[in-house]
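One chain of protein is taken out of this complex; the other chains stay put.
Right after this comes chain A.
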Amino acid sequence: MKLLTHNMLTSHVKGVIKGYPLLIKATEVKVNEVEFNPQFVCRMIPKLEWCALVQAADQLGHRQDLPGELVPDYEKNEDFLKKVHRVLMEVEVLEGCLQCPESGREFPISKGIPNMLLNEDEV
């Protein structure tokens, strides 16, 4: 599970008002080399919940020097875009779980895939 994906996921457990962002408890993390595509990064940035991304990177110990706030004029800042690229696309959680911040319910991540499926009583 890349942090790009994590940024989109939310808990829909019955009764939960804000199941976002999910806390990451990782037991296995991998860093891959992914080709840097500045256009892709620029298009994703406006869609991201920035704080959730920084928090997630922090939880994985992979934040490095990613700033707490978006820098202005990031489109032309290749250095910044590369930092975002690394956190968004290169860091991958292979095993662990995502925890709903409100209900505490854990969603497992297995072989890199997050399982957001709810049980019948949680729907």
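By definition in this document, a contact is a pair of C-beta atoms (placed from the backbone, for glycine too) under 8 Å apart; a residue touches a chain by one contact, two chains touch by 3 or more; residues count from 1.
Methods note: contacts and distances are computed from a predicted model.
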Which choice in "Methyltransferase HEMK2", "Auxin-responsive protein", "Large ribosomal subunit protein uL23m" or "Isocitrate dehydrogenase [NAD] subunit alpha, mitochondrial" gives the name that UniProt lists for the one chain left out?
"Methyltransferase HEMK2"
Looking at the whole complex, which of A:P21, A:G96 or A:P114 touches the chain that is not displayed?
A:P114
Counting contacts across the full complex, list the positions on chain A that touch the omitted chain.
1-2, 4-5, 8-9, 34-35, 37, 39-40, 43-44, 47, 89, 110-118, 120, 123
